[in-house]
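Note sheet for the following structure.
Only a single protein chain was left out; the remaining protein chains are all shown in position.
What follows is subunit A.
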Amino acid sequence: MALKKVKGNIERMFDKNLTDLVRGIRNNKENEAKYISECMEDIKQELRQDNLSVKSNAIAKLTYLQMLGYDISWAGFNIIEVMSSSKFTLKRIGYLAASQSFHCDSELLMLTTNMIRKELNSQNQYEAGLALTSLSCYISTDLARDLANDILTLLSSTKPYIRKKAVLMMYKVFLKYPEALRPAFPRLKEKLEDPDPGVQSAAVNVVCELARKNPKNYLSLAPVFFKLMTTSTNNWMLIKIIKLFGALTPLEPRLGKKLIEPLTNLIHSTSAMSLLYECINTVIAVLISISSGMPNHAASIQLCVQKLRILIEDSDQNLKYLGLLAMSKILKTHPKSVQAHKDLILQCLEDKDESIRLRALDLLYGMVSKKNLMEIVKKLMVHMDKAEGTVYRDELLSKIILICSQNNYQFITNFEWYITVLVELAQMEFGSKQGHVIGAQLMDVCIRVPAIRQFAVTEMAQLLDVYTSTSQFTIMQEVLYAAAWLCGEFIADLKNPEQTLQSMLKYKALPQHIESVFIQNILKVLAHVLEIYEAKEQYDEMCALCDQVIDKMNDSIKSGELEVQERASNTLIIMKILQEEITAGKNHQSMRIMDSDDPLDTKPSETIVAEFLSLFNGELNPVAPKAQKKVPIPEGLDLDAQIYDEPVEESDSDSEPDSRENLFIKTDRLRSGNTIVYQPEPTEEEIKKSREARKQEQLNNPHYLKSDSIDSNTSANTENVDGVPVAELALSVPLKTFGEKRSDKYLAMNTDTKKSKKKSKKKKKYKSESSSDENADVGPVIEIKRGMELPEGATLSDSESDHDKKDDLHKALDIDLTSNTVPNDYGMPDVPTGVEHLGGSVGNDVKKEKSHSKKKSKGDKEKSAKKNDKSKKALKEPKEDNLLGLDSDAEKQQADKKPKKTKKEKKDKKKAKDKETYYNHPYCRCDHKS
């Protein structure tokens, strides 16, 4: 027996240990995989032996291989074996391997329950600590349920080391087994006032994590935290507490008021940058939650912004980053105070650090005004040229568009400039999604700003022209989509439609959705061109055009894409009809020339071109995002009725719904928006009528701008735009010089016009505009359509959010902890959770309580709940305002004591600093500059 042991030991000596493994891997860089597979074989051999220390050696090696990406779950049972060793050294190896490779779905975990329980109750604090640490990585629902009680007992261990770990462990237990939260909560609360700072800070940590997801349940703890905040000197804990308050204040404005003062004190006194930063963050949160009624409201915001400026100006990039991050929070509610630091933010845009530039970009949104928009966008365009990496470029692009389009293009005074910018952007390289953004923006601007259409369409035609004529010219294809659509839709504004038609006909391989848009819009342009020719009676040219289109369509009809095919064949049919009519017209004309004395003759083909044009009648307006859903089903339309009778049945009217009808319901419902599909094509008259009707509805609908006002405005504004000399100058010259920054010229001109305006003001004394806003005199007011089309009677509501994803894990932890009807599963006494001394901290407690108690089935529990209600009601009223549970007298006393205390505290702090190492590190400690 002894011999065997000795033999085992000697064998062991020559086993590879972890160091050998690492060294071996390093020495076999060429064939690492082969070497490791050899080692795996060795390890499997070792795991088959009885000797636990051999096994643990193997497991240690496996843990290393796990880090390199090898799956070691097959050794799970061996890991458990090693975990069960009586030696701490071996146990440690086992528990480490477990924490690295087990997860909460491992089936093996069942085997560990009793072992871990034994370990938790071990006399040695390190063994229990080891088990806790490891368990925290893979605790499952079963383990949480079975071990909750044991861990809870550890909360009252005599050793702070164990208490600390047990407190943190409780959070993991709650996550997996939410039922444990209610009974354990009072104990957890006690730990907030544990004598050991480590335990205290762990408890704060846990409550913060809990409160972050379900803050309202933890409002009752505010007094405890407030006390901690004013007394503690542990910066790590203070940070957590202050973060927690940031989450609580939106729910309880009174808390915010209470907090402002101590927080500002901290901001003034602390030298730890991290604490300062979190204080500022929470003050911001408080100020956001308190809308009004704060006397020194402006002062606090000023203080924050000032401190943030110091952070941003710091040479430490980390502080700069965080400063900008916090600024963006202020920006939402107090844009004015941030705008004062515009210089600084623009400076940050030049920073070499991408993270900082991105943060500064976020802030730019609030920095723009009518005056500086062009300038800022120009800067961004320069960045765009310099920027490497698509992430930053994409971000720049989306920010440019966001800045310009905010509030319905509120800050844009010169839309020609904007269109030029967009066209320039279209010629740069971006990620694949960005073309769509630019295209959508171009369409949006043109639809909403009638005055710019002519210019925009000319630009678009130019784009199409250049795209089809040259091959080197790069442009995003998604922009071509917009270009084709705009040219088709607003063809009337185009000077040379035929040329555009020609360039559109030259389209090359395009994605299918763009190709179909091309086909559709070629038709629109063609209709317009035909109309012109017809007026001149040039039938030959008309025929030639039709032939061209037919040729192109014959190509497209071969496309593999269904959509393109369908549109092409549609177009072909239409073209054939047209051609027939045109040749008829041509014959008629030649007849007419022959006997020219027939004055009563009418042109027969007029009808056909006019009809063709009428296909594209009607203006398209922007549609509200949820409009489709809100279209009511018109009366008399039965979506369940069949629209197609099966050929077997001869009857053509009101057949009974088929048994297979549910096959169709879904698609029908989807299409409920464009019910026109099922109606016969409306005639000219009908269209007119319906348009009248729609106008009438629009008049009554508050979401529309009144139509007549639109008309008057547009006419006025087109004049206005034309009246600016800049616009006309810009049109003729620079159009054909692509690749240069045409948009810059607008900037120069903008300053020119400003100057000239100022001059003219002095000389001629224009009617000065009444508004004193600095934005008012910068350029003409251009009418922008703000409305969005919605079906009658429907209104936009935010309530229908499409997706309401929430963390399911934490939803389960949304437990009302203030009630004390604790199901007594854990043999713990019903401890009231201190609702009494909290006063009216949670106003609607009573209601909650009632609804809660209803759920409880057991009668005695209900009774106790009701009793509690009564006592609370009695207490609630007098203490309404006393949120933090401090009696007003006590508060005064405290306030009196404070100055003395603080002096003492300061002395204590200094001593503490010497002793403790809490403050040993740059950000958390003190002056990080030193």
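Simple rule for what comes next: a contact is a pair of C-beta atoms (placed from the backbone, for glycine too) under 8 Å apart; a residue touches a chain by one contact, two chains touch by 3 or more; residues count from 1.
Here, contacts and distances are computed from a predicted model.
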{"item": "Complex member absent from the view - protein name from UniProt, among \"M-phase phosphoprotein 6\", \"AP complex mu/sigma subunit domain-containing protein\", \"Ribonuclease P protein subunit p14\" or \"Cytidine deaminase-like protein\"", "value": "\"AP complex mu/sigma subunit domain-containing protein\""}
{"item": "Candidate in contact with the missing chain, chosen from A:55, A:307, A:320 or A:399", "value": "A:320"}
{"item": "Sole residue of A:202, A:363, A:491 or A:546 that reaches the chain not shown, by the stated touch rule", "value": "A:202"}
{"item": "Touching residue (missing chain; options A:245, A:277 or A:490)", "value": "A:277"}
{"item": "Which of A:164, A:216 or A:393 contacts the chain that the document leaves out", "value": "A:164"}
{"item": "Where the missing chain touches subunit A, by residue", "value": "9, 12-14, 17-20, 22-23, 26, 60, 63-64, 66-71, 87-89, 92-93, 96, 100, 103-105, 124, 126, 132-133, 136-138, 161, 164-165, 168-169, 171-172, 198, 201-202, 205-206, 208-209, 212, 236, 239-240, 243, 273-274, 277-278, 317-318, 320-322, 352-356, 358, 391, 916-918, 920-925"}
